[in-house]
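A single protein chain has been omitted from the complex, and every remaining protein chain is retained in its original position.
Per-chain numbering from 1; labels A and B assigned in written order.
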Amino acid sequence: MRDRETDEKAVPPLLKIEGISKSFGGIQALYDVSFEVFPETIHAIIGPNGAGKTTLFNIITGVSAPDAGAIRYGPRNIVGKQVHELVAQGIARTFQNVELFGSMSAMENVLVGRHVRTACGFVGAMGRWSWVRTEEEEARQKAMDLLRFVGLDSVAHTRSSDLPFGWQRFLEIARALATEPRVLLLDEPASGLNAVETQRLGELLQEIRGRGVTLLLVEHDMSLTMGVSDRILVLHQGKRLAEGTPREIQEDDAVICAYLGKGI
Amino acid sequence: MPGPFTVSEVSDGIEMLIRNLLFAAAILLLGVGVKNPYHLELLTFIGIHTLLALGLNMLMGYAGQISLGHAAFYGLGAYATGILTVHWHWSPWISLPATLALAAAVALLVALPMLRLSGFYLGMGTLGFGMIGFILFRGWSSVTGGDSGLVGIPSLAVGPFTFSSGVRYFYLVWGTVFVSFILCERIVRSRVGRALRAIHDSEKAAAAMGIDTSRLKISVFVLSALFAALAGFLYAHLVSFVSPSSFDFLVSVRIVTMVVIGGMASIWGSLLGASLLTVLPDWLHVFSDYEMLVYGLVLMVVMIFLPQGLTRGILDLYERSRNRREGRSPSA
Partner (left out) sequence: MQEFLQYVFSGVTNGAVYAVIALGFSMLYRATGLINFAQGELVMLGALCLISLWQGLGLSLVLSIVLSVGIVSGVGIALERLAMRQVRKPHPIVLVIITVGASIFFRGIAMILWGKDARSAGPFSSNVPLEIAGATLLPQSLWVLAIMLGIVAALHLFYRKTLTGKAMEACAINKKAAWLLGVPSDRMVLLAFALSAGMGAVGGVLIAPITMSSYDMGTLLGLKGFCAAMLGGLGSSWGSVLGGLLLGILEALGVGFFSSALKDAIAFMLLLFILYVRPTGILGARAVHRF
């Protein structure tokens, strides 16, 4: 685990979450949550169930709108932007319950990820001009590379719903990477994975960071989280409880009291 | 290490080519071989219905949306060209683009607000739209001829060559179907086609992959309307007479049934569904009383037991029985 504290102070944050609040009916899911995510880091969000983690993800990716607060991606506030617009701007995500395109093969799933970086429409599809064919060829090359990256090239043409669950998780990551994101949000990527797969996931996350992608993940698996994260945000009952490096979090009294006290 | 296109995909491409060649050959042979004018006309109608089913299939099968009022676009195509050629004396070849443009405009108008809705609301909305179409066809008698319909629609002609005889129109219609099949196959295998199927499988994930789902749903709705209008155009110039009863709610249901039976998300399924539902009512004319009962039953039974439609369903059953015979456990 690299210590990036000194680097971070010189580099401006990629994502700035400012005072986000959200309530559903009578329940305050998030209250005045603020933190910064720095480029090329792995930033984890942990907290007990119901702490508001997925809600926060949904707000960042444009699925829901906050009641108050802003999210700065670069210079702009992205609150209110539509989901698909944000993808074009470099924010991608995976889902808690794997949301693959079940009827399509692994390759086709990843190819859908290339959608936002390609342009062929109805007319182009029908005409199959040379630029369309080139674009398709390149997309397939990139998709294959990504499948190889996550170790799924052998099942490229298998129907995604037929794949074992752990592989589906990795496929979802490959698909999200195909959008060429600057920030990748992973919603409980280790959930349902066995020890070997979790280990592989940890390595993969670090490789992804090495490629220049910033990772924001919600996780319950503590050993994975502590092992790969550069910074961790602890949410408790919708509020920010603590934020810092893994070591700082592990030593934080409030965190120990509220969450980690159960033992890692 | 093989490239992105594996052996199976290249063979897929060859398979497609062979299928298309066989299709073309079948069309050519049938046109020459079938002498009975009644049979020829029936086959021609199958072609027109295939276009209807194909368009709706793109919407229902691939994009996962629903339209219970597609007869309105069919009728729009027929009436538009009928009115332009009969009342305004336009040449059919000019009325064709005008008809298609009108259908696209109406489809856009209908789809823009309606595709925000989903599932049931969309079903009801399109049902309502279909009804409005029917009421217009009947009610606007000054323009459409009301219940008596529109007569005297001219045949299509290119110079001295008229498409009036059975064989010529047969080739015209099936030529159109052939080209449409190729275009749709291209769409399905492309970026757009994948995006449509993505929307069908998981609209949430599709949006998360940067797909503008609203825009795409609207586009495919317009595409399906264009196919229906084209079918209407061909229908009008074939029978030279259109009346509202050809475009009522039951016709919309029939088109849906063709798609459901043939198989949603199956281009060839459109052909199967259209064939079955054009030929059977013709043969079972005696049972026209039972037609609705049969349609209703078919829709329910197929949707419950074979939601993939007959094409896929039969293929699946065949695969499963073959696996069992060879002692293989089913995949996954």
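FYI, a contact is a pair of C-beta atoms (placed from the backbone, for glycine too) under 8 Å apart; a residue touches a chain by one contact, two chains touch by 3 or more.
Because the structure is predicted, anything quoted here is derived from the model rather than measured.
Note that the undisplayed chain, when the full complex is considered, contacts B.
Considering the whole complex, the residue from B:Ile94, B:Val179 or B:Met303 that touches the absent chain is B:Met303.
From the set B:Val34, B:Leu108, B:Leu127 or B:Leu280, the residue in touch with the chain omitted from the display is B:Leu127, counting the whole complex. Listed for subunit B, the residues touching the missing chain in the whole complex are 60, 64-66, 68, 113-114, 117-121, 123-125, 127-129, 131-132, 135-136, 139, 249-250, 253, 256, 260, 264, 289-300, 303-305, 307.
Please note the rule applied: only the chains that are shown with their structure count from here on.
In the complex of the two chains, the subunit A residues touching subunit B come out as 61, 63, 82-84, 87-88, 92-93, 95, 99-104, 107-108, 111-116, 118-122, 124-126, 128, 132, 135-137, 139-141, 143-144, 156-157, 159, 161-163, 175-176, 179. Listing the residues of subunit B that touch subunit A in their complex gives 3-6, 8-9, 183, 186-187, 189-195, 197-198, 200-202, 204-213, 219, 223, 265, 331-332.
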